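Omission of a single protein chain aside, the complex is shown with its protein chains in their original locations.
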Amino acid sequence: MSKIRLGVLGGGGDSLIGVLHRVASNMYDRYEITGGVFNPNYEENIKFAKHIGVNTDRVYVDFDTFIEEEIKKPEGERIEVVSILTPNFLHFPMAKKLLENGFNVICEKPMTTSYAEAKELETLQKKHNAIFAVTYTYTGYPMVRHMKHMIAEGEIGAVQKVDIQYYQGWINPVIHDPEVRKTVWRLDPKKAGISSCIGDIGTHAFQMVEYLTGQEVKSVLADLNNLYEDNTLDIDGTILVRFSDTFKGVLRASQIATGEENNLTVAIYGTKGAYKWEQENPNFLYHLKDDEPRRVIKPGNAYVSDVAADGTKLPGGHPEGIFDAMGNIYKGVAKALRGETAFKGEFPTMHEGVRGMLFIEKVVESHKNGNIWQSMENE
Amino acid sequence: MSKIRLGVLGGGGDSLIGVLHRVASNMYDRYEITGGVFNPNYEENIKFAKHIGVNTDRVYVDFDTFIEEEIKKPEGERIEVVSILTPNFLHFPMAKKLLENGFNVICEKPMTTSYAEAKELETLQKKHNAIFAVTYTYTGYPMVRHMKHMIAEGEIGAVQKVDIQYYQGWINPVIHDPEVRKTVWRLDPKKAGISSCIGDIGTHAFQMVEYLTGQEVKSVLADLNNLYEDNTLDIDGTILVRFSDTFKGVLRASQIATGEENNLTVAIYGTKGAYKWEQENPNFLYHLKDDEPRRVIKPGNAYVSDVAADGTKLPGGHPEGIFDAMGNIYKGVAKALRGETAFKGEFPTMHEGVRGMLFIEKVVESHKNGNIWQSMENE
Amino acid sequence: MSKIRLGVLGGGGDSLIGVLHRVASNMYDRYEITGGVFNPNYEENIKFAKHIGVNTDRVYVDFDTFIEEEIKKPEGERIEVVSILTPNFLHFPMAKKLLENGFNVICEKPMTTSYAEAKELETLQKKHNAIFAVTYTYTGYPMVRHMKHMIAEGEIGAVQKVDIQYYQGWINPVIHDPEVRKTVWRLDPKKAGISSCIGDIGTHAFQMVEYLTGQEVKSVLADLNNLYEDNTLDIDGTILVRFSDTFKGVLRASQIATGEENNLTVAIYGTKGAYKWEQENPNFLYHLKDDEPRRVIKPGNAYVSDVAADGTKLPGGHPEGIFDAMGNIYKGVAKALRGETAFKGEFPTMHEGVRGMLFIEKVVESHKNGNIWQSMENE
Partner (left out) sequence: MSKIRLGVLGGGGDSLIGVLHRVASNMYDRYEITGGVFNPNYEENIKFAKHIGVNTDRVYVDFDTFIEEEIKKPEGERIEVVSILTPNFLHFPMAKKLLENGFNVICEKPMTTSYAEAKELETLQKKHNAIFAVTYTYTGYPMVRHMKHMIAEGEIGAVQKVDIQYYQGWINPVIHDPEVRKTVWRLDPKKAGISSCIGDIGTHAFQMVEYLTGQEVKSVLADLNNLYEDNTLDIDGTILVRFSDTFKGVLRASQIATGEENNLTVAIYGTKGAYKWEQENPNFLYHLKDDEPRRVIKPGNAYVSDVAADGTKLPGGHPEGIFDAMGNIYKGVAKALRGETAFKGEFPTMHEGVRGMLFIEKVVESHKNGNIWQSMENE
C-alpha cells in the first residue's frame, strides 16, 4: 500500500495550523508530504521544505506553478490531495482551481468567505467527483464520533433539545481600548468577512450540532454583540435554532467570555437519554438517563463503539488530544481516497462547509433584521 | 435576645419544603416556631404540631382564624413573621391578608400567580413598611453571595455578558405519553399558571442574574417549547436578555433536559474577569481572568469576603448545602427584623418577587408574539 | 410521639461543634435540648441557654450537679441522652459517670484519651445496656451509607484493596516557626495525647475503612512524621493495614498537606467493582467496574439504596452537606432510643470508639518500634 501523495499550501514557518496538519497527516502512516507551497517567500519556502524533509523539486514558487507542474505529472506520481492552510480569503480561489484541475482537497475552515463561493465549490466538487474535506477538527475526537454513532443508533431516543457553547476570552484583552481593537485582524471586515465570532467559532458549534444529531437546522434567530459602536463585527452571540416546531436548541458563542480558553461544550438531550461533552476534557463523555446514574464513557475501553475504537490509538487512560483528533480526520480522508470502508462521518465534507457558510450569513442577517427568524431551507 | 416568633402556613406532614424551612429557621438559633396552620386537616395539623414540638394553643384551624387570634395578642407575644409554604395559588391571598394585618412575611416562590398580584403586594408592603422575603433559596449559598459582593466591588470590571442555565429532566419520563402528561399538575394551567418551566425554574435563573449583577434586565426575547400540541405550557425555553445595547446575555431553562437533576449553572463575564458556579457543586466558585490561572474559591477559608464568611458555619472543606443556604436567608430576615446591620442581599426581597412575576409574563408574551423583544421597563 | 430529651455538655458560645450538634439534632424533629452545661462559666452558660431557647431551670452549674439533679427526676422527664462536646480529656470522665447513672450518650471523637479508658467505657456500656454513639460524622453521609450497604450486598465482590486518605494542611502555617509551634494545643501531649494527626483525623479514616468494608484491620505498620525534633507529636503518617494476608490497604493522613482543607478520600476495590468518594464533594459517588463506564451515583435519586434514601431529605441535585450527615447520625440514635427499625450502621457505636483508640495506640507503637507490624487482634 503506497502512501498518499499530499500537497500542502501554506502552513510554513512557525504556523500552528501547519504543525497540526503535518503531525496529523503522519499519524497513521498514510500520507507523505510530496510537495507544496509552504510560504509566499520562495527562499523561506525552500528552507522550510528542507526543514521538514520534503524534496524541494516539488516545492513550487507559487500556487499557479504548483498546479501547472503537478498536472504534467503522470497519475501515479501526481499529488493526490492538497491541504489548504493559507489565509481565509485564499481558500476559495485555491480550492476552486484545485477542483478544476482534478485534485482532491482538504481545506481549513472557513471553507470560503461567502455562501455563494461555497455553493460554487460544491458544484465543482460534484462535477469533478472530488473528495473534499473541511477540517472541523473537533469532530475528529473519538468521543464525539461515539456520540454521533450512539445517537444515530437511537441510544438516547429522539433528540428533543440541543445546547452548544463555544466560549473564548481571547478578544477581551484587546477589545476595550479603541486604538488596540483597530489593529485586530479578526475585527477587520476586509480580512475577516462579515463576522468575527460566529464566523470563526460559531460555525464549529453549528457543524457539531448537525454532525451529532444527523439533522439540519431549519431556521435561526440571532442576537449578536459588537460591544462598541466602532467595532463592526460581532464578538459574541446567542443563536436560537430550530430543527422543527418541537425540536429546538440554542447555540452560544463568544470571544469576550473573559478567561475562557477554548470552551466548546455540547449537550444533546433525547427522549431516552442525553450526552454531554467538553472539548477541553475530550476523553470524558457523559451519558445521562432518567433515574439512572450517569455514566462516564472514556476512549480506549472495550465497551466503546467501533468508530470510537478506530479513532483511538492507545488503551484507556492514555489521553489523546487535538492532534489525534485531526489525525482521525486525515485517516478518514485516506480511507475515502483509497476506497476503503469507512464509518459514517469520518471527515467533515463539502456539504458541511456549505452549511457553515450559509449559517454565518443567516445569523448575521437575522441580527441585522432585528433578531428575527431566518430560514435555512430552500437555498 | 429573645427568639423571633415565627408562624408557618403549610409545610406539614412529609412536605419537603416544610423540612427545608423548619431546619433553616433553626440553624442560627434565631427563630422559634410559635404557631401556624400546617395542614388544612385540623387533626393532622395538631398531630404535626405535636410532632415538631409546637405548642398546640397557637395551631389554628385555618388561616383566617390564625389572623383573627394572633392580632388579638399583645405585640410582645404576637407572631412576628409568617412563612407561607402553601400551594402557589394561596401565596397571594395569604400574603395580602398578612401584610394588611401588620405581619412580616417569608414567602415561597413564585410569590404570586401574576404580575398584577405582585404589584398589589408591593404596594401593601410599602404601605405597611413590612419586611418581606421571597425564598429564592440559591442566593443563600455563601459562594453566590461572595460573587455578588465581588462583582459589586468591581473585581471583574464591568459585566459584559451573562449566561445562566437551569436544567432539569424530571418531566421527561412523564411528558411523552399523552395520558400521563394530562395528570401532571405542573402542566395544568389552572394549577400552574401561564408557565411551567419558566414559572418554576426560569424565575430562579432570572433572579440570580439580577442578584449577581446588581442590574436590571431591560428586555427579553424568548423561544419556548411545549413539545406536544396538547400540552399548553412551556417545558423548555431559551431567553435572550438585554441589560443595555452592549450588555447582553442568555438564560436557558428546561424540564426536558433528560437526566439532569437540578443543574443551575451561572457564568458572569466582565471586562476584568469572570465567575462561574454550579448549584450542584455549591462550594466551588471559579474565578477567571485573562492570562492567569483560574482560581477555585471555597467557603470557610480566611480569604473569602465577609458576607461569605457570615454565611458559613464551619471551616473550609466541611461542605454545607442547600439547607444551610436557606438558613442564611432566614438569618438575613432575622437581622432585618431585629434591625441589625446586614450585608447587601442577605435575603431576596419583595422587589425580586415582583421582578420575577414580570419576567414570567414578558417571556410568555414574547414567545406568543412570535419571539420578539418585550420591554421590562416602565411597568 | 414525644421528642427525645437531649442534654448537652459543652458546645456553648461560638463553638463550631456546638452548632453542628444543635442543628443536627433538630433536623428530623426528634430531639429537644432539655438542659445541660454549655459553658464552665455559669453566667455564660445561662446566657447561652436563653440564646438557644433552653429552659434555664435545667441548665446546671456544673456536670456533677447536672447528674445529681437529673437523676432525681422521674423517668418520663429525665434527660434521656447526653451529647458530650467538651474538650477531649473530659470525654472519658463524663461518659463514665453518665453511663454509671443510666444515661445514654452521644460522644464526640476521640471517645477517650486512651485505649484502656475506651475499654472501661465499653464494659460500663454493656453493663448498663446503654446506647452510645461516637460522632464520626462522615459516616452520616448518604453516599457513604450507600457504599457500605452495596459492599455488604456484594456489589463489588470481595474487597481486595482499600486506600483511604485524610489530608489537611492547617498545621503548615504554624509548624515551621519554633516559637509558634510551641503554642499549638494539638501539638502539646498534655492536651492532645499521644498523637496529633493520627489521633485527630487518622482515626476518622480508620473508622471509615472498617465501617465500609464491615471487616476489621488485623495489623498495622506505620511511618509517622513530626517534621521537627522539638515537636513530639506526629503531624503526618502513612499506615499500612492488613485485613488478611491477601487483603491489604493503606491509610494516609496529614496535617502538613499544604493547601488541603479537609480532603478525606476513599477508594474500595473489590473483585467485581470499586467505589470512590471524596468528602469535599460528598454527593458524588463513583462506581467502577471492569470494562464498563464508571457510574456517578448521586443522592436523592430513585435508584439509590433505601439507607441512602432514608438519609436524604430532598430530591436529586439539591446538595446536602455535613450538617445533614450529622443529622443522620442523630436520627439513627433516635431510632435506637425509640426502638425503631434501623438500617445497619446508622450511627457509629462504642465498638467503633474502642477500635479507634486501639488504632491510635498501635500506630504510635508501630512507629516507635521502628515501623514494624503491630497486631490489633486479641485485645
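To keep things simple, chains are lettered A, B and C as they appear, and every chain counts its residues starting from 1.
The criterion applied here is as follows: a residue touches a chain if its C-beta (ideal position, glycine included) is under 8 Å from a C-beta of that chain, and two chains touch if they have at least 3 such contacts.
What you see is a predicted model; the values in this text were computed from it and never measured.
**Student:** With respect to the chain omitted from the figure, which of C:V250, C:A309 or C:A342 is a touching residue?
**Tutor:** Reading the full complex, the residue touching the unseen chain is C:V250.
**Student:** Identify the residues of chain C touching the omitted chain, counting contacts across the whole complex.
**Tutor:** 156, 160-161, 163, 165, 167, 169, 172-173, 176, 221, 223, 225-228, 236, 238, 240, 242, 246, 248-250, 252, 254, 256-260, 267, 269-274, 288-292, 294, 371-373
**Student:** Name, in rising order, the residues on chain B that touch the hidden chain in the full complex.
**Tutor:** Residues of chain B in contact with the hidden chain: 287, 291-298, 301-303.
**Student:** Please give every residue of chain A in contact with the chain that is not shown.
**Tutor:** 1, 3, 16, 19-20, 22-23, 26-27, 29, 32, 50-53, 168, 260-263, 279-283, 298, 300-301, 313-324, 327
Definition applied: only the chains that are shown with their structure count from here on.
**Student:** Measure off the straight-line distance from the CA centroid of chain A to the CA centroid of chain B, and report it in whole Å.
**Tutor:** 42
**Student:** When the C-alpha atoms of chain B and chain C are each averaged to a single point, how far apart are the two points in Å?
**Tutor:** Roughly 35 Å separates the two chain centres.
**Student:** Take the average of all CA coordinates in chain A, do the same for chain C, and state the distance between these two points in whole angstrom.
**Tutor:** That gives a centre separation of 55 Å.
**Student:** What are the residues of chain C that contact at least two other chains?
**Tutor:** Those would be 298, 301.
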